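A protein chain is absent from this complex, but the other protein chains hold their places.
For reference, chains read A and B in written order, and residue numbers begin at 1 within each chain.
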Amino acid sequence: MSIKQELSNLLYGVREKRPLVHHITNYVTVNDCANIVLAIGASPVMADEIHEVEDMVSIANALVLNLGTLNERTVKSMLVAGKKANELGIPVIFDPVGVGATTYRTEIASKIIDEVEISVLSGNISEIKTIAGLGGTTKGVDASLEDMAGLENVEKVGKMARDLSSKLNCTIAITGAVDVITDGDKGFYVCNGHEMLSTITGTGCMCTSLIGSFCGVTDDYLNATTAGIMSMGIAGERAYGSLRQGNIGSGSFRAKLLDMVFMLTGGDLAKEGKVYEM
Amino acid sequence: MSIKQELSNLLYGVREKRPLVHHITNYVTVNDCANIVLAIGASPVMADEIHEVEDMVSIANALVLNLGTLNERTVKSMLVAGKKANELGIPVIFDPVGVGATTYRTEIASKIIDEVEISVLSGNISEIKTIAGLGGTTKGVDASLEDMAGLENVEKVGKMARDLSSKLNCTIAITGAVDVITDGDKGFYVCNGHEMLSTITGTGCMCTSLIGSFCGVTDDYLNATTAGIMSMGIAGERAYGSLRQGNIGSGSFRAKLLDMVFMLTGGDLAKEGKVYEM
Partner (left out) sequence: MSIKQELSNLLYGVREKRPLVHHITNYVTVNDCANIVLAIGASPVMADEIHEVEDMVSIANALVLNLGTLNERTVKSMLVAGKKANELGIPVIFDPVGVGATTYRTEIASKIIDEVEISVLSGNISEIKTIAGLGGTTKGVDASLEDMAGLENVEKVGKMARDLSSKLNCTIAITGAVDVITDGDKGFYVCNGHEMLSTITGTGCMCTSLIGSFCGVTDDYLNATTAGIMSMGIAGERAYGSLRQGNIGSGSFRAKLLDMVFMLTGGDLAKEGKVYEM
């Protein structure tokens, strides 16, 4: 079976199994994350009170930890939920939003990586470079231009991802113009997506939530991550394509993006996916 | 005057009086709740700091308590605000989101029901069964399929609602394919709505906010609750109907839903409402 066929099947798996994806995430993009999880066919739940996160993650199929608007209270809950997920064999998807922008954020990301076994680490190039100890230059929560992965440096980025994957023993996803995904052994480059995705907030967070949705139906986290990223990319292309001439705006794009994830089929992934083996 | 006429008049009442609806609610759907309260013609305010919730609820016409992303801090504020509302005769609408999913959530819901006089308790069938001590099987924050109310079991659900209403001395609303609303004495079944409503997050929360808006203009909480639920249902039907063939997506549906609440008239309620006496 081709990789694109495998990813298509994963999408049908999400829609059939309807995995529950527990999020401890930020208050900026949380609504979009919940809606995109529903759109892909999974079921979102957001809960961050330390007295209930162990119970909640116990009924979930995946746990998404997102540092967007981290604070001391929710970080404690992330650690408790992450450890419980580890105990139960539930995959943990970690999005270290904005790591590198502040010392606190970098320390917390390290702490989570030290104390919780991460299944998938997903971030932009600046964030992943920071985690790798290579001094990314995060500007707020967005990747620095100088860090960006493009076709010209994709092999270098691929090597960094493979090295980090081996070191942390998890799947690494570096999102950008070319997305790089690897489990240290195998890996993929994904070339779907559209620059309009960077004109709205939360596309990184939403992508991580999609990865969580796919991780809820398979223990092949490399494929699950690739499926999540490709779904986001194709939906972005289609959302842009659906805008009417003279009305290329980020508000309409945002609504269409959700539409396109909702309407996405396995056939679309197979037909429009631009995925290449590493 | 027919019940549909009465509900229509309530809508005009909301638009004329513009009641202030104080929410202590979750950070996932809060923006949608604020926007739908504005769309129906009321005025939302969200405030959860314990040092100000008594002041805030004192100028409000209704108080909505929603457990979506409860935490220790906001639960304390809910209790304080709820008691103050009771003192002042301001209706309290309680949405025990996800109760049953975790022990903590169930304990907090019980505590609120014990310490605050609730005017309207609104939830899905799994949540209400949990409150009734009948062991609902909440999956995250969504109702379990096995719990769902349909035409085949609507009388059984109606009886449970009436019993719980008598026990808790408040109006009970159980939302689902058929919505069941009762004050223990009288009651209604509402058959409006569309399955697309379950493809976006927050339709339960938004419905509770609409109930709060109507409770802000009448002390007939049975009618107010029915009006809120019917408004949501009709808006959902119309939002679906307004989607263009080939663009049936949850992002567009979400925007249209708000449009349809905004454009809803009393005449629409009278004409399109599907409400039946219990």
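Just a few scattered comments:
Following the convention adopted for this analysis, a residue touches a chain if its C-beta (ideal position, glycine included) is under 8 Å from a C-beta of that chain, and two chains touch if they have at least 3 such contacts.
The structure displayed is predicted, hence computed values, not measured ones.
Interface note: of B:Tyr27, B:Tyr104, B:Tyr189 or B:Tyr240, the residue touching the hidden chain in the full complex is B:Tyr27. Summary of contacts with the chain left out: across B:Pro44, B:Pro91, B:Gly158 or B:Gly184, the touching residue is B:Pro44.
Set against the missing chain, the residues A:Asp32, A:Asp95, A:Asp183 or A:Asp268 yield one that touches it, A:Asp32. With the whole complex as reference, residues 26-29, 31-32, 68-72, 98, 101-105, 139-142, 199-202, 247-252, 254-255 of subunit A touch the missing chain. Looking at subunit B, the residues touching the absent chain are 20, 22, 27, 30-31, 34-35, 38-39, 43-49, 51-52, 55-56, 59-60, 73, 242, 254-260, 262-263.
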